[in-house]
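Here's the structure, in structure tokens; my notes come after.
Other chains of the complex are left out, but the ones given are in their true place.
A, B and C label the chains in the order they appear, each numbered from 1.
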Amino acid sequence: MSASYNQIAGQSAERLAALSDGIFAVAMTLLVLELRVPGRELIHSEGDLRHALGPLGPQLLVYLMSFVTLGIFWVGQQTQLNHLSRSHRDLTWIHMAFLFAVTLMPFSTRFLAEFLTYRTAVIAYWANILILGAALYFSWGYATRAKLVKEDIPSEVPAAVCRRILVAQSLYAFGALLCIFGTLWSIAFIVLVQLNYAIGPRFPRKA
Amino acid sequence: MSASYNQIAGQSAERLAALSDGIFAVAMTLLVLELRVPGRELIHSEGDLRHALGPLGPQLLVYLMSFVTLGIFWVGQQTQLNHLSRSHRDLTWIHMAFLFAVTLMPFSTRFLAEFLTYRTAVIAYWANILILGAALYFSWGYATRAKLVKEDIPSEVPAAVCRRILVAQSLYAFGALLCIFGTLWSIAFIVLVQLNYAIGPRFPRKA
Amino acid sequence: MSASYNQIAGQSAERLAALSDGIFAVAMTLLVLELRVPGRELIHSEGDLRHALGPLGPQLLVYLMSFVTLGIFWVGQQTQLNHLSRSHRDLTWIHMAFLFAVTLMPFSTRFLAEFLTYRTAVIAYWANILILGAALYFSWGYATRAKLVKEDIPSEVPAAVCRRILVAQSLYAFGALLCIFGTLWSIAFIVLVQLNYAIGPRFPRKA
């Protein structure tokens, strides 16, 4: 029974991509939803209002960092999905684990935004990134072993994908470790890593 | 009048799939949205913060269980939709009932997370799963009777889909019944059933 | 300037369909989000919990009614979009008005759920339905006049679409009028109209 059902279940990479785009879209929009407008009763002048915006600055930076994190993993996942010839039931479930970690991101982000100076918050945030990376790593490993990857990609690409995930995760782990010296060191380092992945490659390396 | 309108209405299986992906994506992301960050005023040290995370553990498990539930039904629905040659107005409305049950899931989940030890909460959660299963069962029955299913699927598949839904729902019903002995027995059994559907088939049966 | 820009802007019916599916998906899921789990501090037994669910019943019915409303208009809009050969900038903006009314629906629904016995709430709800219907009516009129409709649809269909919208809106308006006698008469009548559109056509007329 299971065999014949599983043969036809979960084979559409396009529907998986559509569900993923939806979950990323909701998670990315909800990040910022927690930014609270200052209470009206405390504001009596333009000066009050500008002052009230001050504390939102660091929060906004954490949201931006998480938006970039989700953006990086969205690019990573879509790169994998675009290179699958088809999906498979098991692969779908690896991506479900990935998507669960995506839905946790708004929580991890609020947690970090609220407790910026607590190591516990940095570790929780890093753990979330670790699950995202691990799921993509297993997904790619499974897809290549199960021959779900399109045959027209350059032969060096599969190994490049794995290396990239390992290097990025090593950098994130090092960033998390830096919280021994202070959580802001961790956050600054993670932001630098992300800027490198989002913006960096536009420069020298491309040549 | 109705006849000529209904001939052209609700015939696109792709748009139904797109709406479904959207509703699943929102519901799956909202599940976790209720996870509340601990109040800042109660936290004075790393120890406080780690302690404050403790009560979130069981809640997170319930959210994960619901995420897996929604994942299972998403795979189930997409398997059906992928095998339709076209949709039909009546079929669209069966799926609307299914989608309404999907939108109820965040409520059932919060309800269970809040009242883990109450049988009423387990029964409500199970009732939600029952509606999901019943809608998929009727949807498949309607689609096969109305010849909306693609003709190239193996002949044993239609019956396999029905059997699978019946077996799964019997297991869920048995799990719900276990709340006579204690709600945690119910929850543990339902989690086992889900793990079987999500992970299990990777082993022996496939060979 | 505007001329050459407008020639290429807003011409994709598919992207409009995708945005619409997204907005419907979010609105349909948010409807139910306001269903509040009973407060833990008030619950001391299974009996308390079952009692606390009681007041949720009427609210759930209003949410279901709104889900069906949105379902009906989703089918109506997708029927139109599926029969367009292409979109057009002006048509896009008519659909934006339609989508704005869709995003108002969760508010109208909460408003009615909270003030079931107030005529003001029924009128506001009906006004929302009226905007939805008017937008679809104008959209179809524009599409037929501007020759955006595919040429292969039966010749009686364009008029059938208009008639259907007018008949449905007349019934909704009559339902709203019934609030002179009592708001529950209005709601009951509107629910009957909706059941007719969602389920009714399965019977006699189809033969």
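The rule we apply is simple: a residue touches a chain if its C-beta (ideal position, glycine included) is under 8 Å from a C-beta of that chain, and two chains touch if they have at least 3 such contacts.
For clarity, every value in this text was computed on a predicted model and none was experimentally measured.
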(request) Please report the number of identical subunits in the complete assembly described by this file, where 3 are shown. (result) 4
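Quick note on the criterion: only the chains that are shown with their structure count from here on.
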(request) Could you label the chain B-chain C interface same or different, taking same to mean over half of its residue numbers are used by both chains? (result) different
(request) To the nearest 5 degrees, please report the angle of the rotation taking chain A's Cα atoms onto chain B. (result) 90
(message) Please tell me the distance, in whole Å, between the geometric centres of chain A and chain C computed from their C-alpha atoms.
(response) 35
(message) Just the number, please: Cα centre separation of chain B and chain C in whole Å.
(response) 25
(request) Please list all residues of chain A that touch 2 or more other chains. (result) 22, 25-26
(request) Name, in rising order, each residue of chain A that touches chain B in their complex. (result) 1-12, 15, 18-19, 21-23, 25-27, 30, 89-90, 92-93, 96, 99-100, 102-104, 106-107, 110-111, 114-115, 118-121, 124
(message) Which stretch or stretches of chain B touch chain A in the complex?
(response) 17-18, 21-22, 24-26, 28-33, 35, 37, 40, 43, 46, 49-50, 53, 64, 67-68, 71, 74-76, 78-79, 82-83, 153-154, 156-157, 160-161, 163-164, 167, 198-199, 201-202, 205-206
